[in-house]
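With one protein chain held back, the other chains of the complex are shown just where they sit.
Then we have chain A:
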Amino acid sequence: MSTELVKPTLDSIDVSDIDFTDLEAEYAVPEDETFSQYLILDGAPIAPESKVPILTKVLTKFLSSAGGKVVDFYLPLSDDKKTQGFAFVQFSSVAEVEKAIRSLNGKKLDVKHTLYLNKLSDIEKYALSGKIPDEFVEPKLAEFQETDYLKSWLMDDAGRDQFYMQKGEMVGVFWNKKNDPAEPAVEPRSNWTQTYMKWSPKGSYLFSVHPQGVQAWGGAEFKGLKRFIHPGVKLLDFSPNEKYLVTLSPVAITLPDEDHPSRASYPFGEKSTGHQLVIWDILSGTPVKTFPLPAHLAHAKEMTWPLIKWSYDDRYFARLGPNALAVYDTEDDCQLLDRKPIKIDDIVDFEFAPAGIQLATARKQDPLTHALAYWTPETSNQTAKVALMEVPSKRVLRTINLFQVSDVKFHWQDKAEYLAVKVDRHTKSRKTFFTNLEFFKLNERDIPVEKIELKDTVINFQWETNGDRFVTLSNADLQNANKSIPKNVITFYAAEQSSASSKNASKKWIGFKSIEGKFLNTIKFSPKGRFVALATIGGSATQGSIEFYDLDFTGEKKESESTLVSSHVKLTSTYTYSGITDMEWDPSGRFLTAWSSVWRHKIENGYKIFDLAGRLLRDELIDEFQAFGWRPRPESLLSANDKKKARKNLREFSARFEEADAMEADAVLRELILARRALLEEWTQYRAKVEQNKELYGIQDEVVKKEDFEIIEELKEEIVEETEEVVEE
């Protein structure tokens, strides 16, 4: 068998019928028409031709410092053979161009020269197509729009407070009239908000939430003020002095198309695309900074809120990152302190001091210290730590080490004199839990830490407002405990009265009174201190109730009570309110409102107002009642001296108000009596008319016949005992 082997040549294969388009598409070399690797450098020194090589070297080095590789560099010369201050630069990739612009734009080459970098494509986009006129036109300032006086409600003659109420679709703002029906401050509005309303922390603004964003309202008439466009917004929060607003939306920001009419008024720039968290300046209504949602929260079922925490004076704000804390300075264009986050491994939580701290080491004229506390959990070779850090110096003022820690919560006293750290700990077996309270005493030298060790778990902790006392709710953590047995313990703590000899001794807290066997789970201190309300809210087997305590009851102390402290606790009132879902003190501390919201359940919806001793003043059941919110007040402008004077002359002041109260009460009673009289008159007339018509209708009054009724009396005799006795003669 012989076959001639013919080696096939490449030419001999017919390829005309093979479709190469897919391969061509895949390996096609795109023609670069966009010049996206190019950028234009501006602001370079102007030098004669002889200096071009050295200038090229300097600038290339400068441009490479961001990490990119300069492929080509061209310094065009003018007619008189000098450089013109600009250059064309080619990088090896688009990413490098962006990196270079991000890190080098606006940097100084030397004292005289600041370099500006722009994408070639940007220049083309903005400068060439004639979109931007060559001549500078001064931007027009929007005309100043006067708003109503935002604090007008504080000028009420009777010093009454306002609140908002939400019921069904209606929201209204009302004046508190104690036991009388609340007086509307403005006509209640329907669909004022899509979800809920919120007062700003000093009460100047009322915010409503809509699908497009949030809106501020204020002034005597509650006119619409600034709008904050943030589609899909769900949560909002404020800086403590209501300078900034923080909003969060689950919807990432997308910009409208460039030629879309809404683009011009859209508050966000390209940098904000994809972000969800926005910080706004409330006065100007413009976004200050935007953030994407941290990755670990993107799919969280329950959002931790607020995500941004503020220092007491709105100067610094911070947010938690994985293994880091990012602190920003609003007076430095909201930039990170030192341009980088503070690295803290495993940081779980932090809290700013709610006021400036007067450190013992500081001199009198020094500004008050900003500080924040944070904690890190135990790791295999480290104890848990609670640390106090000064901002912006990042100096750690004090650290404590803890072990067998399950959770830590910070409770700052509102004057920032003390920081209480509630440390929930567990035994080695993790079977029993108990709480330690660690108190940082910030005004004392070296910030001593006092520790209170408890056998119970503290479920709630609250400082007295403007005071140094606190109340805890705790229970012995028993597994499988019967839920229907009340087992919570209220404990009142106060600082030990210092005797003369131990004047310099450090402050010590004593639990001077405990009350056991309670269901209570909520503590609300009056904003003026001294009075505290505790409530049982929620819980299936329990019944809602509120208890009012006075911490300075002016009565004789019983012998069993501790004499180490001056406080004297007394339960002034208990009220059973099965529907209760929330409660709140009014800002003056004179009234407490408890309400039942339909958002939680349909039971006893409505609200009740109590006075500070727990006397029920007003009780209103309202269908579809949703929410209640007292309007906060800013700090009093009175000096300590003025207050003292007022307290001294309390009798005179109060006489005036009592008179007004009495007059008002009289007026209300009069009105009520008149109204009732009218109602009775109306009814009597109606009946008289019907009586007249009766004959016409042929109604005969029922004649009660005697024989219809028969009274049968049944006598039943029962012999209880019978004894026979022989009577002797």
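Keep this in mind: contacts are C-beta pairs under 8 Å (C-beta built on N, C-alpha and C of every residue); 3 or more make two chains touch, one makes a residue touch a chain; residues count from 1.
We take it that contacts and distances are computed from a predicted model.
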Among "Trafficking protein particle complex subunit", "37S ribosomal protein S35, mitochondrial", "Eukaryotic translation initiation factor 3 subunit I" or "DNA polymerase delta small subunit", the UniProt name of the subunit that does not appear here: "Eukaryotic translation initiation factor 3 subunit I"
Contact partner of the left-out chain, one of A:I46, A:C334 or A:I603: A:I603
Contact residue for the chain not shown (choose from A:C334, A:V396, A:A660 or A:I673): A:I673
Residue touching the undisplayed chain, where the options are A:Y149, A:Y266 or A:Y686: A:Y686
Among A:Q497, A:S578 or A:S636, residue touching the chain not depicted: A:S578
Where the unshown chain meets chain A, residue by residue: 540-541, 543, 576, 578-579, 601-606, 621, 623, 673, 676-677, 679-680, 683-684, 686, 690, 693-694, 697-699, 701-702, 708-709
